[in-house]
Structures are given as C-alpha cells and as structure tokens.
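Missing here is one protein chain; the remaining ones are kept as they sit in the complex.
Entry: chain A
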Amino acid sequence: MLKIGNYIFESRLFTGTGKYSSASIMEDSILASGSELVTVALKRVDLKNQIQDNLLHKLNHPHIKLLPNTSGVRNAKEAIFAAQLAREALEIDLIKLEIHPDPKYLMPDPIETLRATEELSKLGFVVLPYIHADPVLCKRLEEVGTAAVMPLGSPIGSNKGLKTIDFLEIIIDQSNVPVIVDAGIGAPSDASKAMEIGADAVLVNTAIAVSPDPIAMGNAFKLAVEAGRIAFEAKLAPQHTGASASSPLTSFLDD
C-alpha cells in the first residue's frame, strides 16, 4: 500500500483527465485502470459551478480522489494562489504542483517549484510537485516538506518512455518520500519498467487517452503497474553475465 501524506492508495497507477474524446470514455477508462488518484487541471473545471461541471461529475466515485493541478501558472506566486482557491472550492488539500512557464515543451521550473512547495507545505497542503529527474532537487524538495516527488520520464505527452532512467534510479535510491514517475510513459511496458526499478507509482494520461481503445489501454496499464510492482518486491533474478569456467586472472592464488 502506498501512503502519500495521510492518504492510502491500493492502486499505484495515477491517471489524468485530458485529451479524451468524451467525458464518458474518460470515466470508463479511469475505472478500467483502477486508478484511485486522478489529476484534474484547474483550468478545465468550473470551480464556481461544480455541480454542473461534467468532468467533475464523471469523477464522482467513492474510490477516486481528485488531484487538482496548477497547469497554466508560470511562477510560485500564481501557483500558491491557484492552490488555495482549489482547496477552498474542492475541499481537497492535495495539490499537483505544475509550474511550467514554457508552454511549448512544458518544462517544469525547478526554482519556482521549490519555492511554491515550501510555501504550500507550510500552509498544510499535501504537495506533489512535477519536476525534472533531478536528484538534488528531489532532496531539496524533501527538506521543504514535499509529500512526494514526480520526476518526468521524458517530455510530457511525448510517449517516449523512460529517457531519464539513470537519474530516476538515483532519485529512487535516495528518496525518503514516494517517487511517482510522471511524464512520458508511452506504453504499459514503460510503466512496468518504472515499477520494476522501484518507483512508488506512475502517472499516465496521454498513452491511455489517445489510444484508439482507451478503456482496454486503461486496463493494460493497471496490469502492467501491478506486474511491475510484484516484480520489484520479488526482486528480479540477476542478469546472466556470461560466467567462464576458468579464472585466468585469479587462478594464481591457487598455485
């Protein structure tokens, strides 16, 4: 079981809500994925009129928690303001901090993210910041009270898989908070791989939403994440390294 702040999750697959062809297909895909934490862009929902908001309505299931995200803000100040309004309107203290001032590649700003994490943690938020796979930044975020870290596997929406794997391994090795691989996971095998190397969870959106069959793909990711986690806990068998019978370098010891 995964614990983030005071929240417990059975499923280690987190999902998103963008890019779906309809709100119903989104709902069915998320249900098929078994996901219990679903991120929602504040810009897409009507906070003033939640009852009529179709997206929020479709996510109204007892096992699903909403993870509002700040996509669209460009600095810590805007992020803190948006997070506070989200907490007030949605009555949720979870916040996915997305500060990407670059709208082309959506690259997270590490400096503003660190600032906002510190401030929001002090304000009692359970902060999940989207960041580069930067091991030092992860430690700095821990120091200021982050609830988890969400390093990217490759650029958001790129479906390119775990391009940052070497850095993810260092982050996972060093982390005292849950590590959630957030962006770039393009196939269930990528999600499995992230779980095998010890990620606590993965967040997947585009790969499910844009698949020709998002519901089946939601299920495929569910199974892949479960398999990867079981494999991590069971520990992988060592890879065959091609042992040789003779010991030319050390045989002198036996002489």
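Observations on the model:
Everything that follows uses one rule, which is that contacts are C-beta pairs under 8 Å (C-beta built on N, C-alpha and C of every residue); 3 or more make two chains touch, one makes a residue touch a chain; residues count from 1.
Just so it is clear, contacts and distances are computed from a predicted model.
Of the candidates "Formate hydrogenlyase HycD", "2-iminoacetate synthase ThiH", "Trehalose transport system permease protein SugB" or "Amino acid/amide ABC transporter ATP-binding protein 2 (HAAT family)", the chain left out of this view carries the UniProt protein name "2-iminoacetate synthase ThiH". The residue touching the chain not shown here, chosen from A:Ile95, A:Ile171 or A:Ala209, is A:Ala209. Residue A:Ala82 is the one among A:Ala82, A:Leu114, A:Ala148 or A:Val225 that touches the chain not shown.
What chain A contributes to its contact with the hidden chain is residues 18-23, 42-47, 70, 72-74, 77-78, 81-82, 85-86, 101-105, 157-159, 206, 209-210.
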